[in-house]
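Please read through the structure below; I'll follow up with questions.
A single protein chain has been omitted; all remaining protein chains appear in their positions.
A and B label the chains in the order they appear, each numbered from 1.
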Amino acid sequence: MDYLITLAILIAIYVILGASYNLVIGYGGLSTVAHPIFFAIGAYTTGLLSVNVPELPAVVNVLLGMVTAVVASVLLAGSALRVSGDYLLIASLGFQLGLLQLIKNLDFTGGPGGLSAIPSTILGAARGPAFLAITGAAAVACVFIIRAIVNGPYGRAISAMRDEELAFTALGRNAMSMKIAIFAIGCGMAGGAGGIYAYYFQYISPDQFEVLASATILTMVVLGGMGTPFGPVVGAILLLAIPQAITFLQLPPAIMAPTQGIIFTVLVLVFLYLRPAGILGNKARAI
Amino acid sequence: MFEPIILLQILWTGIATSAPFVLLTVGFSLTLKVTGLWNFAQSGQMAIAFYTMFFAMNGLGLPLFAAVGLGVVMTAGSAVLIEIYGLQVFRDRQSGNLMFFIFTLILSEFVIYVITLLFGTEPETLYKSILSPVDIIGGIAVSEWDKTGIGLTILALGALYGFMRYTKEGQFLAAVADNAKLAELYGISAQRAYRVVAVISALFIVAAMYLIGSHGGIVPNSPLELVLSAVIGTLLGGIGRVFAAAWASIFLALIQSFSILFIGSRWQNLLLYGFLFATILLFPRGVRMPRLRLALIGR
Partner (left out) sequence: MTEILRVEGLQKRFGGIVVSDNIHLTIGAGEILGLIGPNGAGKTSLFNLISGVLRPDAGSIFLNGQKIDGAPLYKRARMGIARTWQNMLLFRTMTVLDNMLVGPRDYAGESVTRLAFGRAGVRAAEAAMRARAMGILGRMGLESTASSMVVDLPFGQQKLIGLARTLMNDGPLLLLDEPMAGVEGAAYETMQRVVRQEAASGRAVCVVEHNVSFIRDLCSRAVFMANGKILQDGTVEDLIASATLTELYFGV
């Protein structure tokens, strides 16, 4: 049971990551791979605050994690987009690698071994279900907030910007500030997911936020359907749940982990070939 | 601590250590220049190169030349297959940057999982012993490995230079790198150029993995770290400047080696990323080494 609750919480966290990443790349058209680093920024900020400033309430810590992620994302997008849109892809990769290296080499972050002993906040038998309720509610809220953003007048402006940036700007819209805003909203949500993650798992390590994590989240978005409100939800559930299916085979760990990895990667490769627009996507929006 | 002999030793070892990274960076950077892709599938090819040679030597008991030959066949073969049945398919579909990013990275991950299943996660080396005989030349310790590494790198870079400069095929590569559409108008096949570059980078990868694998242990995950060092060298050298990327990797290795005089060893990696940050924010088109040198002389 605990195992299923943990899996469900993990799925909810990845729904937040996938949905917010979809806002940035699918709707905003901004090429970035650094989404996990904002997840990391949120997780580390929240984790460090909860360890070092125990008097702060958990909610405040998670919010501060979000704020830090937003600030970092504005700095990155603000400097990279000034060069060009394509440059953001490379700059984001460098930002992610560099910041992870910094985390690995500092003492107060726990170094490569990770940050442990994050307080559990909620105690007792209800801990799992309570976290599931909070994370599930956050995931649903993120999906619907993003849906509201992209369906309203703001979303209309976002798609206009993606279609014809020059015409959009010449109609009196500031495309640059809009891109930065979209980037910041998406990265802020990822930071919030990081905060919840840190509290539930009570342990975070830099390896979880490497480039492989970028590929995982990106894959969830693409597989589910980029630029569709519920695509990332489908993607996150499928990619996390299917590899777990073989857990019941009771294989030794040395075989289990790579086998799950092979299932995951083969699934992705098959989809990339056969259905590049994703399960819920339409062909016109394939990347 | 700052005696000339020690500084010389650090210089030598730093240059020798950079050899495999120079090879990997040049393979990566050349691929980026010609195909326009950040080809992360190269980390999968690195894994294939090493584990083929490892298995040939330690499992089948083949001699070195046969193992390297097998490594070249497997690595170049997989590179060409990925090019034809992977990258070209997505090119034909006019897929975007992110598609290539996922495809190449997930493909590498797949290769690495398969290798983990076959070989486990224990560090492996090509030879039973990684100790290399050492000569003292002018007071500096020079190992056999150092000589092989530097010799192989000079040979590979010289061959690449000659190939790009003096052969028709090499000039075709340059033309496709410059403007694939225009090159096709002049009857140069871009697809052919992409396959040629896949083979060349495979050769560089095999050479680099031979060096790395005879110097220290490798686990299935190592290639993912290795490809990142190639990315950093490429960024520092400037996109599309293959030989500058090679210089950048040497420069990085030297900075890391010399930094040991001033800061703890665990800060060395951090320094590398400090350079990366600075490059990304201050020199988005790469640090212009030759111009930098001229400016210093002018002063």
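Some notes on this structure:
Note that a contact is a pair of C-beta atoms (placed from the backbone, for glycine too) under 8 Å apart; a residue touches a chain by one contact, two chains touch by 3 or more.
What you see is a predicted model; the values in this text were computed from it and never measured.
Shown chains touched by the hidden chain across the complete assembly: A. Looking at A:Ile5, A:Val60, A:Ala130 or A:Ile149, the residue that reaches the missing chain in the full complex is A:Ile149.
For the options A:Leu102, A:Ala175, A:Ile263 or A:Ile279, the residue in contact with the chain missing from this view is A:Ala175. Residue A:Leu166 is the one among A:Met1, A:Ala125, A:Leu166 or A:Leu249 that touches the chain missing from this view. Contacts to the hidden chain, counted on chain A, fall at residues 148-149, 152-154, 156-157, 159-160, 162-164, 166-175, 181, 185, 284.
Simple rule for what comes next: only the chains that are shown with their structure count from here on.
Residues of chain B that touch chain A in their complex: 38, 40, 89-90, 93, 95-99, 101-103, 105-107, 109-110, 112-114, 116-117, 120-121, 224, 228, 231-232, 235, 266-267, 269-270, 272-274, 276-277, 279-281, 284. Of all residues in chain A, those touching chain B in their complex are 25, 31, 33, 79-80, 83, 86-87, 89-91, 93-95, 97-98, 101-102, 104-105, 210-212, 214-215, 218-219, 222, 254-255, 257-259, 261-262, 265-266, 268-269, 272-273, 276, 286-287.
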